[in-house]
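I'd like to ask some things about the structure below.
With one protein chain removed, the remaining protein chains of the complex are shown where they sit.
Order as written gives the chain letters A, B and C; numbering starts at 1 within each chain.
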Amino acid sequence: MIAQHILEIAYLIASVTFIMGLKMMSNPKTARKGNLVAAAGMLIAIAGTIFLYNHEGLTSREPLKLGLIFGAIALGTLIGWRTAKTVQMTKMPELVSMFNGMGGACAALIGLMEFHHNTGNTGALITIVLGIIIGSVSFSGSVVAFLKLNGTMQKPVRLPSYNIINSAIMIGVFGFGAYMTFSGTESTMLLYLLFAAALFYGVMFVIPIGGADMPVVISLLNSFTGLAAAFGGFLYDNKVMLTGGILVGSAGTLLTIVMCKAMNRPLSNVIFGAFGASGTAGSAAESAKGSIKDISIADAAVLMNYSKKVIIVPGYGLAVAQAQHVIHELETILEERGVEVKYAIHPVAGRMPGHMNVLLAESNVDYSKLVEMEEINPEFASADVVLVVGANDVVNPAAKTDPSSPIYGMPILEVENARHILVNKRSMSAGYAGIENELFYNPKTSMLFGDAKDVLTKLVTEIKSL
Amino acid sequence: MIAQHILEIAYLIASVTFIMGLKMMSNPKTARKGNLVAAAGMLIAIAGTIFLYNHEGLTSREPLKLGLIFGAIALGTLIGWRTAKTVQMTKMPELVSMFNGMGGACAALIGLMEFHHNTGNTGALITIVLGIIIGSVSFSGSVVAFLKLNGTMQKPVRLPSYNIINSAIMIGVFGFGAYMTFSGTESTMLLYLLFAAALFYGVMFVIPIGGADMPVVISLLNSFTGLAAAFGGFLYDNKVMLTGGILVGSAGTLLTIVMCKAMNRPLSNVIFGAFGASGTAGSAAESAKGSIKDISIADAAVLMNYSKKVIIVPGYGLAVAQAQHVIHELETILEERGVEVKYAIHPVAGRMPGHMNVLLAESNVDYSKLVEMEEINPEFASADVVLVVGANDVVNPAAKTDPSSPIYGMPILEVENARHILVNKRSMSAGYAGIENELFYNPKTSMLFGDAKDVLTKLVTEIKSL
Amino acid sequence: MEQALAFIAEHKEILYFIILSVFVGVEVIGKVPTVLHTPLMSGANAIHGVVIVGAIIVLLDTDPGNVLALALGFIAVVLGTLNVVGGFVVTDRMLEMFKKK
Partner (left out) sequence: MEQALAFIAEHKEILYFIILSVFVGVEVIGKVPTVLHTPLMSGANAIHGVVIVGAIIVLLDTDPGNVLALALGFIAVVLGTLNVVGGFVVTDRMLEMFKKK
């Protein structure tokens, strides 16, 4: 009995650490500590369960089982730790996606194993079946998301009227689940068929969505996994699984919505077919307004070297090109020459919210040089040069001027107020939103075509030689 | 049974409305609706209790009882509604204090009546006794606070080493409470003695605190009453009393701390003797720096009439003088003459947070003219005239320049950047913090002595005649 | 010690309830701009008037022959109503003035 009581208290403490951890993670000053607090709580919950959990008549702690548990934890820790420590910062979305999938799979497996122990107990079966379905969808969906971000799966695969097909599949899966719950069946075959069907639905759910929308999808799947964990909590009447699961479920849902809002498009748009992958990406065919002006690396170097103030606008292309270290070098050398350099950080530049901050922080850029959109916008007027590196949508004036544009209404960085605008990208192709950008035709704008890393490296060499 | 179930659901709904209501009240756009949402939930909880509550074998609904209940509600509604509708906006702190006291008394009475029904049941007795003590302290404390705000009780009454005496009384009351809980006594006499002792402690708790600190005290007593309501919830295992009580208890505590922070002093300072009432108030004897300059109403009128931009800084004196309507008149007439007029709102101007907003909103001042401190501070430099009406501490430059000042560190309105500063107050006495204000000796400053309402009325007449 | 543990574990439901409610209360208030502090204090004040539910219960459960109890209960309900009605009405009055013109 006393062991049970201590375990309950351990769960209570862990639940509080989860709340406190999330709360602390919402403030830059306490964020890191918050993560550690939640991790400590997790440790308490896990250790408590291993040593104290007891279901009269069922629980046993043979050396074999304990060996398996510790072996599994050791293995998982080893792989998880190594992957997390070695992965490149630009690969964050992939990583979160993968870890999320693991959690979903874990929840589904628990359901698969508990199904036969609960025949006839409808209440328990409801939570089990929902756990299997949601966990599996989260798992297979995360894997597809991972492959898409990875570049392995490039194009969105879209069957004709895939929305209708997907809805049908979803209804089918849940109908199947209802049958498994209420029919009293004990068939293992059917159980695995349900598992397979849910996995299939997860694939179908994510496959039509464009790669660029993956962060939103991952955030959504993240909250799904939370839900699956909560169903596990219902099954075992386990409070810490409930708090952890529900917290992540609700917080993840809100975060998904917030991410969509920051990009100025409704969530339904992301899921049910949206510009992220629609044909428009190629058809940036709107009549070009004016002509494009090139600039040589040498001229750009001179221009920047003799400026008073340069503002750098990093975007998705910088992340892809892994140019965060070179840009820091450029910044350092310019500062040495007495040029004031700042970074203008748009909240949705890159492919995840806060992507640019993480990236530039990695390359040791001084935190105080990263200026948020609202603060930097008034400063562009006093900048001699704005250097746009691999950014596109976040500097597209159509968001302010063209009500028919899909990004209309999204706040943008008002770079056109600067004296000179340098834009580095590889070609004239569109960005995430798949639309033309008038900025490139602005008389003040000069293009520096090429891969961001290449161009910046050359620029640095050039400036050094001045 | 079904009635019970409906009642539980009614309580669930009411609890959710309380949370939603508080949440909505935290946003200016939804605040009013939020209040109504919470009120609707309260109605549901009350009606549900009257018609559906049932404690097998105890509950009965004779016409007499129902008559008493409806009579009491009718009486309370009549008085509460009338008072709330007719009271002047400047009397808000008094009103909140009074209503808070009523809630505390209600909780204490419940405890007094339930005590004898629960002899021997220690768990119940704990909640009952705590409910009586906290409810009574909240009641008598609120009454004292009311009298102090009201002006009936002017000076803080302080026995020598009152902190020690008060702590002793507190320990005594709780010790007495513990005796009542654990001794198994059934003495009615002792029960009422406990009630009286708690009332006495409430008086002693508030009486040494200066009148100006009352808003903080009221906020604290507000959370006490929440706690008392929560203890009632424990007693009856009544969920809606629990949620309502705990929500207000925790929210009220945070609000108290936030209020103290805005005034830059710790809560302990307020409770255990602080400058609010210490001797310094009169001894604004620091050597005056420079000399005071008077200005006539006529000259002030001319100055303002021919300005481009006037910023008005309202303070506590404006509230006391009930000059909010006259100041609006002044603003209107100046605007008619083509002068740009804005109000600079310091977060703790007046005697309650947000006091100035409520006051000026009452007199129909356009919401967009009320500018928060952070936003208006850069604007003072472009103002021709700043008119300070009954404000003192919130424009005291010592907060920025003098580390030994009790208000050092509090953000202030930087009026000294304006071209001319007009200050209206009745004399050279200090404000809430009881300290000298160098601003009045500033060469740019001219004093307009007199009661705010008088002076402003004359000013309006004068400007009209120009 | 053992007893304390048992007490906590046995009352875990209510403990979770209290902890979660406290967090909700604090988080909900945390975002309030200074302008709304006065109305908020007043609104919260009205909400703790829910103590009136207890007063009604006392009155419903009381022995109908006990005049003192009936009288006390009556007073308690009056006080609770004052808290509720006064609180909500005055909050509404304050917030009414905030609406954009």
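The working rule: contacts are C-beta pairs under 8 Å (C-beta built on N, C-alpha and C of every residue); 3 or more make two chains touch, one makes a residue touch a chain.
Owing to the predicted nature of the structure, the values given are computational and were not obtained by experimental measurement.
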Contact set of the excluded chain (shown chains only): A, B, C
Which residue of A:Thr59, A:Ser404 or A:Ser465 touches the chain not shown here: A:Thr59
Contact residue for the chain not shown (choose from A:Ala145, A:Met180, A:Ile218 or A:Met304): A:Ile218
Candidates A:Gly141, A:Gly177, A:Gly210 or A:Gly249 - the one touching the absent chain: A:Gly249
Chain C residues that touch the omitted chain in the full complex: 13, 16-17, 20-21, 23-24, 27-28, 30-31
Residue ranges of chain B at the interface with the undisplayed chain: 1-2, 4-6, 8-9, 12, 15-16, 19, 23, 239, 243
Touch list for chain A against the chain that is not drawn: 14, 18-19, 21-23, 25-28, 31-32, 34-36, 38-39, 42, 45-46, 49-50, 53, 55, 58-62, 64-65, 68-69, 71-73, 75-77, 79-81, 83-85, 87, 89, 92, 95-96, 98-100, 102-103, 105-107, 109-110, 112-114, 218-219, 222, 225-226, 228-229, 232-233, 235-236, 238, 240-252, 254-255, 258-259, 262, 345, 347-348, 352-355, 357-358, 361-362, 364, 366-367, 372
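Methods note: only the chains that are shown with their structure count from here on.
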Centre-to-centre distance between chain C and chain B (centres being mean Cα positions), rounded to whole Å: 17
Cα-centroid distance, chain A relative to chain B, in whole angstrom: 45
Approximate Å spacing (C-alpha centroids) for the pair chain A, chain C: 41
Per-residue multi-chain contacts in chain C, two or more chains: 23
Residue numbers of chain A (touch at least two other chains): none
